[in-house]
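Here the complex is missing a single protein chain, while all its other protein chains stay put.
Going in written order, the chains are labelled A and B, and every chain counts its residues from 1.
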Amino acid sequence: MIKFNTLDYLKLSKWDRFCLKIAVFLNLIPARIFALVKKLLILIKNLLLAIYNEAADILVTFINGDWKTRLSYVVMGFGSIARGQILRGALFLLFEIVFILYMILAGGHWLSLITTLGKKGPSTTYDPILDVYTPVYNDNSFKILLYSVLTVFFIIAFIFTWRVNIKQNKIAQKILASGKKLKSSKDDLRSMVDDQFHKTLLALPLTGIIIFTVLPIFFMILVAFTNYDGSHNGFTNSLFTWVGLDNFNTMLSWTANTQGGVQSYSATFGEVLTWTLIWAFFATFTNYFLGMFVAMAINKKGINLKKLWRTILVLTIAIPQFISLLYVGKMFAKNGIINGFLMNMGWIETALPFWEKANWARVTVILINIWIGIPYLMLITTGILMNIPQDLYESARIDGANAWQQYRKITLPYMLFVTGPYLLTSFTGNMNNFNVIFLLTGGAPTNPAASSAAGSVGYTDLLVTWLFKITTGAEAAYNIASVIGILVFVAVAVISLVVYNLLPSIKNEEDFQ
Amino acid sequence: MSVNVSSSKIEKRHMGLKASRNLSNTAIYILLVAISIIWLIPFVCILLQSFRVESTIQVGYVIPRVWGLNNYKNLLSTDFPKWYLNTFIAAMATAVFQTIIVLCMSYTLSRFRFKLRKPLMRMMLILGMFPGMLTMIILYNVLKDLGLTQANSVPGLILVYIASSGMGYYVSKGFFDTIPKSLDEAARVDGATRFQVLMKIILPLAKPIVIYTILTAFMAPWGDYVFARYISFGTSSGKNVAVGLYDWLNHDQIDKCYTMFCAGGVLVALPVTILFMCLQKYYVEGVTGGAVKG
Partner (left out) sequence: MKKFLALLLTAMMALSMFSFASASSLAGEYDVTIWVAQEIVETTKAQVEAFNQTNTDGIKFNATIEAVSEADAATLMITDVEAGGDLYCFAQDQFARLVQAGALAKLGVAAQEYVVTNNAAGVVAAAQSGDAIYAYPLTADNGYFMYYDKRVVSEDSIESLEAVIADCEAAQKYFAFEMQTSAWYLASFFFGTGCVSEWHTDADGEFIDVTDTFNSPAGLIAVKGMKKLVDSPFHLSSSSGAEFESGAAVVVTGTWDYKTVEGILGENMGVADLPSFEVDGQSYHIGSFNGCKLMGVKPQVDAYKAAALHKLAQYLTGEACQMERFENHAWGPSNNVAQASEAVQANPGLSALLAQSPYSVPQGQIHGSWWDIAKVIGDDVKAAQDEAGLQAALDNYQNKIAALFTLSDEVKNGWTVIGTVNGTNWDTDFPMVKTNAIWQSTEAFAMEAGVEFKVRKGLSWDDNFPAENFKVETAGTYYVQFDEATGTVSLVAAE
């Protein structure tokens, strides 16, 4: 590790300092990766340890427990009811009854089919009297998978609740043994709006998130290991089953072609990923710097009607993005208003191919995104700009710094410091920015080598729009889409983690003013 | 002597500065005017196009040759009013319920310190990185089993919008973090339950962020195309404005429906814009206060 003392560091020229920073950064990468892996291993170790501890605790509680506790192992809530905590006990018991009923009536059935995802597929029969062909629908792989996953979740929830029940018994026993009184039901109710208020508040939102976000994501991850697509939709044309890592192989191989295209999935993935990263980079940073610039321009001393300028820009946020993007997209069409205007003025002879050529389309999309994004960025940066202490600028001016130097040394570092995390979330958000691309171009112009049947992957397609086309196109390759989704997630997560860990180092560097 | 010289030098410097400042100010004014024009052009265009009656196709000029309200009248004879109503109901319901849920979530994460807090926040950050597109097919199937698709799409949409809205706590939490905890402490010392602290002390102070959340929650359903299309599944009475208007711009119908689209777009933009302009102050406070802290 290269170490400089402060004096020597200040002696270095600017260029050397820059090189030094890069060298330090690169030097740190292997150490960082190593640290990350170490953290992961520690996490796993802690997890296993925790499970072991829990198991041990359960055993110990049973051994040390009185008859009320031991009975609670089978009849949940019994211990609580027997000790006078009616409310808690009743809730536990109710949960157990519901769970057992569910497993008997439905859960067992679904779980039994989870390995095969259905045994009997659909068939067609001919009715000679009526002269019609009617389908016979049997198992539904999709439903089997869905409800099995739900059942598994339910089982996990039950185990968790059962564990809590045991713990409660243990704690209650201890409290009684030491002579104190247990909380009554009334106390419980009161604590729900007081020190346990967070549980009350979080109950509903978390339930919603678990059912409507966690469950679908988990389900889609599982789909990546099946062959669920348009020709195997699990019900009307064929069942689908587990295929292990086949989809990953297809995705990452260089030979299997995209559906309908002539280049491999991995080549298409590479192309689309590259464009997605470029797009996210430009979309985030052009908006950021230009928005900051506009905010500074409006903020400058001597500019009147500040509110008017801000209001006009903010108007763009008010209009639903849907309308403005669709309309602006049409404005740039071959027979749209922009071309019409330019031709009427005589500045061009033929219509400019805004959406017809790949690079034109890409640049246009970035430009229009600037139009969408600047007002929002302007708002944010205005707020922060106003917080920068003015005397910093004064002292800089006295020292002879011009506007550009003031910007570089004071404004920019401060802004980056405060909005670092925001930039990161903005970058990853832009990587998944479906609306702008879909409404403006729909991914056009088409990339013929990569096109998917009836989906036409294009040069402006992001990973998310490509995903959308795969799932809603004619081939409906949900399995491939899930694989891509997982890869997207990994890409975004890696970028976020890396950059997030990078931020503190930037912070520390710039803090010395 | 030297003093005079230097003072005149300073004067000259001041005047030089002033002149350059005037120059840069003028340049900025020109820039701002140009920006305002560019930013407003699409909306002016769409407004003007909605009054064009001489043809319904897409043309290359902006000012209509024949003005009239035909396009608005034609809107009424399509299913547009139904779509508008659907979206409006969805927006109202989302505004109310989503605000409640987001506030619950962000207040809890801001104020309480419990064991699962950090893991929870990290989990939600990670969950947010999954592309939402994938989950549509399964949400569609779940809603189908519940009977909330096609004609009953509005309850289905509302359910989906609000169910996962807790994940959007980021901005609100940032705002709550700026309210000093000492207020909480003082109130609790006086014997208030956490619930009372929330209702009586925090919420009145959090007015900007509440209004911000209501506003963003209201605005969202108007622009949701992908999911609404899935849920409405071909039933015209179940569509929202986004799906309906989008279909008017596809290859088959654009020649007949382009100006109607413009008229529809104006009508859709109207309530949201008016609401936004009235509550602009709160929106700005919310954004600047909460968006960059967190």
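To be clear about the criterion, a contact is a pair of C-beta atoms (placed from the backbone, for glycine too) under 8 Å apart; a residue touches a chain by one contact, two chains touch by 3 or more.
Everything numeric here is computed off the predicted structure, so don't read it as measured data.
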item: Among A:L26, A:I63, A:L105 or A:L130, residue touching the chain not depicted; value: A:L130
item: Selected residue (touches chain absent from view) among A:S184, A:N335 or A:S395; value: A:N335
item: Residue among B:W39, B:Y72, B:F112 or B:F233 that touches the chain left out of view; value: B:F233
item: Which residue of B:F88, B:Y107, B:Y140 or B:F261 touches the chain not shown here; value: B:Y140
item: Residue numbers in chain B that touch the chain omitted from display; value: 55, 57-60, 79, 137, 140, 144, 149-150, 230, 233-236, 247, 250, 252-253, 255
item: On chain A, residues whose C-beta touches the chain left out of the figure; value: 122, 124, 126-137, 230-231, 233, 235-237, 257, 259-262, 334-335, 340, 350, 356, 445-446, 448-449, 451-454, 456, 472-476
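Note that in this section only the chains that are shown with their structure count from here on.
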item: Separation of chain A from chain B, taking each centre as the mean of its C-alpha atoms, in whole Å; value: 19
item: Residues of chain A that touch chain B when the two form their complex; value: 142-143, 146, 190, 193-195, 197-198, 201-202, 204-206, 208-209, 211-217, 219-220, 294, 297-298, 300, 302-303, 309, 311-324, 326-328, 330-331, 333, 335-337, 339-341, 343-344, 371, 375-376, 379-380, 382-384, 418-419, 421-422, 425, 428, 432, 434-435, 438-439, 463-464, 467-468, 471, 478, 481-482, 485, 488-489, 492-493, 496
item: Chain A-touching residues of chain B, taken from the complex the two chains share; value: 21, 24-25, 28-29, 31-32, 35-36, 38-40, 42-43, 45-46, 58-62, 101, 104-105, 107-108, 111-112, 114, 124-127, 129-139, 141-142, 159-160, 162-167, 170, 193-195, 198, 219, 222-226, 242, 245-246, 249, 258, 261-262, 265, 268-269, 272-273, 276-277, 280, 283-284, 287-289, 291-292, 294
